[in-house]
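Complex shown without one protein chain; remaining protein chains in place.
Going by the order they are written in, the chains are A, B and C; count residues from 1 in each one.
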Amino acid sequence: MQSKTLKVGIVGGTGYTGVELLRLLALHPNIELTAITSRGEAGMPVADMFPNLRGYVGLNFIDPAQADLGSCDVVFFATPNGIAMQQTRALLDKGVRVIDLAADFRIQDIAEWEKWYGMTHACPDLVAQAVYGLPELNREQIRTAQLVANPGCYPTAVQLGFLPLLEAGLVDVDHLIADAKSGVSGAGRKAEVHTLFAEAGDNFKAYGVGGHRHLPEISQGLARMSGKAVGLTFVPHLTPLIRGIHATLYARLDKQADLQALFEQRYDNEQFVDVLPKGAHPETRSVRGSNQCRIAVHQPQGGDTVVVLSVIDNLVKGAAGQAIQNMNIMFDLPEKTGLEIMPLLP
Amino acid sequence: MQSKTLKVGIVGGTGYTGVELLRLLALHPNIELTAITSRGEAGMPVADMFPNLRGYVGLNFIDPAQADLGSCDVVFFATPNGIAMQQTRALLDKGVRVIDLAADFRIQDIAEWEKWYGMTHACPDLVAQAVYGLPELNREQIRTAQLVANPGCYPTAVQLGFLPLLEAGLVDVDHLIADAKSGVSGAGRKAEVHTLFAEAGDNFKAYGVGGHRHLPEISQGLARMSGKAVGLTFVPHLTPLIRGIHATLYARLDKQADLQALFEQRYDNEQFVDVLPKGAHPETRSVRGSNQCRIAVHQPQGGDTVVVLSVIDNLVKGAAGQAIQNMNIMFDLPEKTGLEIMPLLP
Amino acid sequence: MQSKTLKVGIVGGTGYTGVELLRLLALHPNIELTAITSRGEAGMPVADMFPNLRGYVGLNFIDPAQADLGSCDVVFFATPNGIAMQQTRALLDKGVRVIDLAADFRIQDIAEWEKWYGMTHACPDLVAQAVYGLPELNREQIRTAQLVANPGCYPTAVQLGFLPLLEAGLVDVDHLIADAKSGVSGAGRKAEVHTLFAEAGDNFKAYGVGGHRHLPEISQGLARMSGKAVGLTFVPHLTPLIRGIHATLYARLDKQADLQALFEQRYDNEQFVDVLPKGAHPETRSVRGSNQCRIAVHQPQGGDTVVVLSVIDNLVKGAAGQAIQNMNIMFDLPEKTGLEIMPLLP
Partner (left out) sequence: MQSKTLKVGIVGGTGYTGVELLRLLALHPNIELTAITSRGEAGMPVADMFPNLRGYVGLNFIDPAQADLGSCDVVFFATPNGIAMQQTRALLDKGVRVIDLAADFRIQDIAEWEKWYGMTHACPDLVAQAVYGLPELNREQIRTAQLVANPGCYPTAVQLGFLPLLEAGLVDVDHLIADAKSGVSGAGRKAEVHTLFAEAGDNFKAYGVGGHRHLPEISQGLARMSGKAVGLTFVPHLTPLIRGIHATLYARLDKQADLQALFEQRYDNEQFVDVLPKGAHPETRSVRGSNQCRIAVHQPQGGDTVVVLSVIDNLVKGAAGQAIQNMNIMFDLPEKTGLEIMPLLP
């Protein structure tokens, strides 16, 4: 394996998913980082913007027009929504495989996508051929995919939590509830008032209860798992963490089953999903900086409501780490390559 | 009103509810603070332990045995569970009215209380005569109560959020869900590892999913509102806030109604419950340091799941502020006296 | 006193000093809030932007052109630097007294001001007549001032800490050191990347070591106290607090003296400066939300280096609270009016 070296490009490297890709790729033994583009910061050393990379990443940001992305084996888009769909076809035509960390290729129903994202889709045909990059669900299709739609952060935590229940057909899928809490880095590295330290610190709030862009993505995934449309109430919250998502999931049980065994068996072979012992409560810090998802399943007071607790690092398993996991699968590398990272605790 | 001066005692003043009572009472125009007891810290100036009180509170902690609590008009217990039940009868016998901020008198079913609190109750008869001090529900009984059981923090946020729906009989009471998030001060000023800054900071977790002491208290309250037993799934979470509770409540609607109008009407005359405009999301910081509860009601995608968002400061409306609100009612003072505090934002 | 009612206007109310003025003025018994202006948010209810004010502040932001500021007794400028100097003369001409919370009138040396603030000063003559609003230094001049330059946040903490030493002529003024740490609200409510929660949270850094705008303001003040020019090294740091400044001050003692007595005597009559007992360490939270400055003086190992610790809430004693203190002095109200606020702890 040590002889394989992939040429990797990153489009749009100035956000948190960009720096996280760099943090992880810098120590990945099988890649060579070819180019990282930024329209606004072309010429600036990457490590000037992200001082954690000093000594590890010597590249400068390069203008997209100058970047030779066509010679890469794989290109990651760490761009705002709506950029990847403009540039992906040209790369695919040159044989470059593409992993989009934004939402451009995640939703198969184009009208639905256009409603939530407020723009006309540039390439519906590519959406149809894109593979949704949740390895625990779609590993085989990912292997051969030319274009991977990397899942959103909330969708990753929520789907992995519901997956065993829906596949087993145990719950009322018309009334699923996902109460999800995200750290502030989920809002990105954008100059905005509501995510200032003095606004988001020592504060907790729900947002987007009327509708959030991750709702259709999650619903689409849950429908695939259960084989029919689902009814989902999704309430995201902003919590004063830097990193981390905690999804608390509720469903009504239609039948009884050994839920602990169900979850353990479903994820038995998954390297990045860790089912905790019965009665446990996963903490977001237990996955901080790593690609792990940790899950616990509860049935309070033995009633008919099942509660699933699912935590990820939104920037790793919820973004850059999962993208690299997908890359590893696509290029037949061991799935953990470059992702053997111990979570940082405390 | 300005001529009325109540003699006030506090038993157990070294915890967060104690210092919070002092912060609020120090500027209350109708009280005279007679004594604040602490077995462990007797003799220490209160302001040495709590430097925010310097210049406002000149008292020293006094040993309970030395304190002349019998001459007070009202005594607050800011003690661990199980203390107030030992001392309340003697005070009541002397005509002192008692407000217990702990859980000793909150649950009418003694067996249930003993199960959750792990001790034998010292005075079941006093439980029967205690009034549950949620003013929005029990204002008239509080006026004449000799003994008030001040509600817990989670129970305050959850009950105020469900109240209009249950009184109106609009929802399936067998499957209520309360997903609640609390700041760390809710755990008290106790030397424990799991609430250290390095443990609870930058971290989010659920706890007590299998069962939490506030569950029976909330269930009892919700049952009163709806006139029948309820089924409640209650999941508390620890979030890196100092103060604040955010309860996200879910219920299945049995009938349709104008929920916004329902909530606004129910709380129209309440000075400490603020129903936000349609579509709003209350933030915990919007009530920081104040006795307000702010509530918003949502019906996502027009479906049959209602979502209520309810925020309080756990140490004020969830503890000391509500206790003073109860005192004001008991002694026929304007309910806002000493509680006109602007929340601190940012 | 209770009959006096001042008409108050605020120019520029959408920043943190604006909301803080509102928080404090809303409960001030001697003022009537006439207008609060905002060019960008005209028409929006103030409480929509700052939900803590709901129920207390019913005003809408008003366009400056529509605001009848000329009929006010006093107008506060809570604007970016460079605005107040454009509008102050017209107000003064109408007999309105002005308190500028920005830096326009703080520095008497116009060339120095223009160098640090990067603009031409619009009214040097008004600078000459402005009174620097540090009551502990200039109380008498403030009483009759038409125009008050409210001190900056760092300058307040640093000057109050050095004041007794410099007035007494005890230290080498050529080598003063002020190592100051500020909460993030000091950077204002501006959409910027470096003050995002995900940037400033769990992070600590110095900034502006080469030169910070508060350096000339502090140096000017210290020179007045000592009667000669001073040499100051000022290093500000950003710390993950919302509110609070902690200044750690170092000076070389030229003579010995009872420093504890010196500080206690100098501030004996000051209501908002609290000298802590010998050996104490003030905490920023002990002044959170209040107009207090707390100070401790140390002489480690009995050597010739004196260390002064000085804490304030940057938005209160460092901005809005001190502005109201100045207003109270200017209008012959008791200095504490509207400022009897218990710090919020925890």
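Note that a contact is a pair of C-beta atoms (placed from the backbone, for glycine too) under 8 Å apart; a residue touches a chain by one contact, two chains touch by 3 or more.
This is a predicted model, so every value here is computed, not measured.
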| item | value |
| --- | --- |
| Contacting the left-out chain in the complete assembly, out of C:T284, C:Q322 or C:T337 | C:T284 |
| Per the touch definition above, residue among A:R97, A:R243, A:R266 or A:K317 touching the missing chain | A:R243 |
| Residue ranges of chain B at the interface with the undisplayed chain | 16, 183-185, 187, 189-193, 195-202, 240, 242 |
| Interface with the unshown chain - residue positions in chain C | 175, 177, 179, 181, 183, 198-199, 201-207, 209-211, 231, 233-235, 237, 239-244, 246, 248, 250, 252, 279, 281-285, 288, 298, 300-301, 303-305, 307, 309, 311, 346 |
| Where the unshown chain meets chain A, residue by residue | 16, 19, 23-24, 26-27, 50-56, 185, 189, 201-202, 242-243, 274, 276, 282-283, 285-290, 292, 294, 315, 340, 342-346 |
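Everything that follows uses one rule, which is that only the chains that are shown with their structure count from here on.
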| item | value |
| --- | --- |
| Chain located farthest away, centre of chain C as origin (C-alpha) | A |
| Distance from chain C to chain A - Cα centre to Cα centre, in angstrom | 45 |
| Distance from the mean Cα position of chain C to that of chain B, given in whole angstrom | 36 |
| For chain A, residues that touch 2 or more chains besides their own | 183, 198-199, 201-202, 240, 242 |
